[in-house]
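All remarks here apply to the structure that follows.
A protein chain is absent from this complex, but the other protein chains hold their places.
Up next is chain A:
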């Protein structure tokens, strides 16, 4: 071996060196078939009058649990925990080595926060609202006369923030390098803190992408809060039914669907060839691709909503009325795409954070077949939950005679999303 040692180059790629294996056709067909079968069965057999009661449903937890959860001490402890974690992240980012293989900061952002929020929110509800270090920062010096956020704003700023974060994660070059992360952090802080200085802590619920993301996913948590303020255990479908129809909900859901779909697309060799040979350059092309994926998800939903409006003139807000039923589909996409990232890179990031230099990635917990089953199950389960949620909403909003016909556009849309999702896993 007389070859000179290879030069030490900064690794210019994101977190995680391994991608999931493409789905084998067997699992893909099995998943697609199940999705179709369940959809048709649901159309014919599901109840004909609405059953979900949204935030009025649920079995109340014991009062002691509620007292403990609502105690100011618990809230303060969570605030301090969130602030401490954020400080740790910042210290690693600023003082640690500028190398994603040795610095836990990029993994903490892209894996522990972004992907870890999914299981955390699903189990415990909107956790980021409780941990958000920005809220802790604001609590130090709250604005004296906060103005209310205009109703028309809704969660639109958060949807835009989600799109920007997805761009940073999936498109931005050198997205694990310190300067890039610091710039992104500075922009995030500026937007959030300026807004909060004007509108108070309420601004975060509207504009913090992670808070909106966590709150949306928490709609599917069995742990929720009833309209009367009690902590309850409830069916995720009831929680989903209670999703507030705020402006920007459609945008946020379409961003989640589109960006996760783009993540699947970006593994495709044909798309890679397109990126590398595009005259625009790889980054602008990838940006266009990301925007196109989000636009495609949105246009499909828009067409579907337009058809619903044609079928039922009384339906004044077709877009927001059914947006909640896309959430489980987005969750299925997220689980299918990010499970192994969390399972492999999550522990590695923690190992790095506790001081192991150049930690080895642990072996994936599932073999190829197990992972394929998990991915297909996640997508099909999301599809089934979406179909059920849309059905219940349809029988509530449509006159009984037209309820079945009225679901058809949504039905077609969901099958398209699900088959598309499975297709992206094969590709």
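Keep this in mind: a contact is a pair of C-beta atoms (placed from the backbone, for glycine too) under 8 Å apart; a residue touches a chain by one contact, two chains touch by 3 or more; residues count from 1.
Methods note: contacts and distances are computed from a predicted model.
Colleague: Write down which listed name, "Carbohydrate ABC transporter membrane protein 2 (CUT1 family)", "EfeO-type cupredoxin-like domain-containing protein", "Peptidase" or "FAD binding domain-containing protein", is the UniProt protein name of the chain that is not shown.
Modeller: Matching "Carbohydrate ABC transporter membrane protein 2 (CUT1 family)", "EfeO-type cupredoxin-like domain-containing protein", "Peptidase" or "FAD binding domain-containing protein" to the record, the invisible chain is "EfeO-type cupredoxin-like domain-containing protein".
Colleague: Which residue among A:48, A:76, A:276 or A:317 touches the omitted chain?
Modeller: Selected residue, touching the omitted chain: A:276.
Colleague: Please identify, in ascending order, the residues of chain A that touch the omitted chain?
Modeller: Answer for chain A: residues 1-4, 6-7, 9, 11-13, 17-22, 173, 267, 269, 272-273, 276-277, 282, 364, 367-368 touch the chain left out.
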